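Okay, so here's the structure we're looking at.
A single protein chain has been omitted from the complex, and every remaining protein chain is retained in its original position.
The letters A and B name the chains in turn, as written, and every chain counts its residues from 1.
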Amino acid sequence: MVGVPVLDSMLALVQEATTHERAYVPFLPSWMILLPFIGFVINGAVGYLAPDRRKLVSAVGPGVLGLSFLVAAVNLVLLIAAHDAEPVIRSYWTWMEVGQLRIEAALQLDQLSVMMALVVTCVSFIIHIYSIGYMGEDPGYARYFSFLNLFVFFMLVLVLAANFPLMFVGWEGVGLCSYLLIGFWFTEPAKADAGQKAFIVNRIGDFGFLAAMFALFAYLGTLDFQAVFAIAPRGFEYGGAAVTLITLFLFLGCTGKSAQIPLYVWLPDAMHGPTPVSALIHAATMVTAGVYLVARTGVLFALAPLSMTVVAVVGAVTALFAATIAVQQFDIKRVIAYSTISQLGYMFLAVGVGAYTAGIFHLATHAFFKALLFLASGAVIHAMHHALEHAGEEAGEDVTQDMRNMGGLKAYLPTSFRTAWIGALALAGVFPLAGFFSKDEIIWSAGARGQTLLWVLAVLTALLTAGYITRWLVMVFHGASRVGEGARRYLRAAPSVMLVALVLLAVGSVVSGWVNVPEALPLLPEFTWLHQFLHPSFEAAEHVLVEHMGEPAHVAPLGGGEGTWAVLSTTAAILVVIFTFMALRGKRYLSAREAAEPTGLWRLLYRKWYVDELYDLVIVKPFKALCMVSWRVIDQGLIDGALVDGVAYTTRFGGWVVSRFQTGYVGTYVLIIVIGILIILGAVAL
Amino acid sequence: MLIESLLLSAILFAVGVAGVLLRRNAIVMFMCIELMLNAVNLFLVAVSRYAGIEGQVFVIFVMTVAAAEAAVGLAIIISIFRHYESVDVRNFRLLRW
Partner (left out) sequence: MSQLATLYSSHWIITFLVFFPAVAGLVCLFLPRERIRYWAFTAAMLEFLVSLPLFWTFKIGRVGWQNFVTEPWIPDWGISYALGVDGISLLLILLTTFLLPISVLVSWDQIKEKERAYYAMLLILVTGILGVFVALDLFLFYVFWEVTLIPMYFLIGVWGHERRIYAAVKFFLFTALGSLLMLVAILVLFWLHIDQFGVTSLGYADMLRVEVPGSLQYWLFAAFALAFAIKVPIFPFHTWLPDAHVEAPTAGSVILAAVLLKLGVYGFLRFAIPFFPSAALSQTVLMTMMALALMGIIYTAWVAAVQPNLKKLIAYTSVAHLGFIMVGTFALTSHSVTGGVLQMVNHGLSTGALFILAGFLYNRRHTYEISEYSGLAKVIPVYSGCLVLVALSSIGLPGLNGFVGEFLILIGSFGRHPWITLLATTGVIFAAYYMLPMIRRAVWNDLRHDENRQLLDLSRLELAIIVPLLIMIVLMGVYPKPFIDRIAASAESLSEEIVLIAGQDAQPQQRVVAGDFTGSRAGTQ
């Protein structure tokens, strides 16, 4: 026994749970959420009252997350022990109640939500630790941690909510924190702009989420997850217009939050935030909320085959599209940002073909290796920034993050270099790292469910992924150093807290794939733990799918079983990595200042298919003009000018005309009186 | 006799109107107004012979009002004269737009 009372009681609980099988009783579920919130309050107070109490912040910020992680872990163990437990709802207070609408502030603890909570708290905890080093010298240290804690709070609300509106609280809340953290260094206009862009684009998605909730309530009369999923199969006609529209609206919300076509444009800009923020919010957790939503509402999507197809197609197309852009980016973070969009596309492909477990699986493994890649780039940027600053050179974001200014960093940053390789290979899907298992399962699922075209897209994306991430590695760590002579002397490895975080994530990237080893792999024991664990959460949805679409096939579109293709794909990935490595290692890059813009197809990719420019031209500029016209022409010109002031001026003009008769000469008045009398007399006489 | 009286009253009234319209001296205009009032009085008296006593009652009223008016009107004119040293109405345009 450890001696600390809380930990002791935890251990006792776990021991008891693992020895006796019994019903699942959640362990302090509210504390899982409350702890980050307490952290937010404390850090926020410190930020305002005593910004220099850095030690306190360093303890509280990651500390609350560590505790929260422990609570989540205990809950997971308890859930594992209680096989196929029913979801547990913990209700705290009634949020809104009018007529039949009753929305509770309630948490739902089941396999899916606790699994997600564990991933969220785990990755958050590691990234909080990393942030101690990364943000160590920032004047807004306390503010940073309070926002980061608040983010985790909202993320957990999102994940653990028991109904749609409460989930929406988390949904918008994480968006808010994303906004605040992207624009964390708000004095730079580009960063403030990026935060704002993220918020507004996400609001378009939120519109979809809201609309879906309204329609759900109109049809089913409830917004509680359990009730909705129970009624839906009877309440909705299979493939009917209603359920299709509702799910499409929900998916609109997902495209915003999870950066899919057409609303992905905010995510690359979001890289203006501090790098740990990119790792946590824009890679590991928040952006996966959309995938979680589709998985959570799997029953509804299963009832709407059209929506499923839309989800899968958007996912696959986004995956390939973003991967092509990643090939020609030079910003160290942007490559990974586009990679994130691409990987999110994979997840949507998975949930879109009904492979919910595969989607969540990839979500979890991706959280580790993508966070790792971001944090490794963070370490690089950190080092570059320090070096350039000490050398008295310009150390702006566009300089320190441009890979053309790097190269050969492996000698200076050995830990980052090694862990980055692990993360990259995991991303590329090389056996035996995490990405191999999860990505392979997605590709396989797409093929097995007869989506041949999407399967082809997914395979192509996998090859591109291996290519661009190797290019990234080579440009950053290998070859000749392109860091200036003066600055090179100051290149230092990151503080050890950061390295600890890197190593922890690297471990996660290696082992997290092993929770679900497909049966078909040669030489390996079957271990589909994750499938079995998550089974209760997806049972209803899979039931609907099987009922209407039949069981998935067991051969790929080109023949061959899962095992064959897994071996093939990892071989292909390794070959691509080796080929790219060989091809690019000797290549001489010009530094960012000297390099010319790429030409031909490369320029198209470098310019991100000109999508930002297109949106600007087609949507943003016309809309701004519309606003201006509304104000100047319609409001000021037409309504206020022509109508309101028009009436006023007409009245005034009438008064002016009549006032001309008031000459001030008594004679004139008498004359008018006489004329008037004569007219009246004449009228009487006639 | 009636015709002559009415004719006289009409002529007096016309003279009064013309005086008010054409003259610029406030005193003269004032007297012209009195002239018009008296023309009406004459008219009323003449007609009352045939139409009944009410006309003569009205004459009393008119004379009373005319007396009051004369008092107020002359007082105004005198105060105007004190201010402007003139009784030419062309100088007084305070009631203009």
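Just so it is clear, a contact is a pair of C-beta atoms (placed from the backbone, for glycine too) under 8 Å apart; a residue touches a chain by one contact, two chains touch by 3 or more.
Values in this document were obtained by computation on a predicted structure and should not be read as measured data.
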Inset, instruction - Counting contacts across the entire complex, name the shown chains the missing chain touches. - result: A
Inset, instruction - Could you tell which one of A:41, A:56 or A:210 touches the chain left off the display? - result: A:210
Inset, instruction - Tell me which residue among A:529, A:579 or A:631 touches the hidden chain in the full complex. - result: A:631
Inset, instruction - Can you list, in ascending order, the subunit A residues touching the missing chain? - result: 48, 93-99, 101, 165, 168-169, 171-173, 176, 179, 183, 186-189, 192-193, 195-196, 199-200, 203-204, 206-207, 210-211, 213-215, 217-221, 231, 234-237, 240-242, 245, 624, 626-628, 630-631, 634-635, 639-640, 643-644, 648
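FYI, only the chains that are shown with their structure count from here on.
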Legend entry - Cα-centroid distance, subunit A relative to subunit B, in whole angstrom: 96
Inset, instruction - Report the residues of subunit B in contact with subunit A in the complex, numbered from low to high. - result: 17, 20-22, 24, 29, 89-90, 92-97
Inset, instruction - Using the touch definition up top, name the residues of subunit A that touch subunit B in the complex. - result: 659-660, 662-667, 670-671, 674
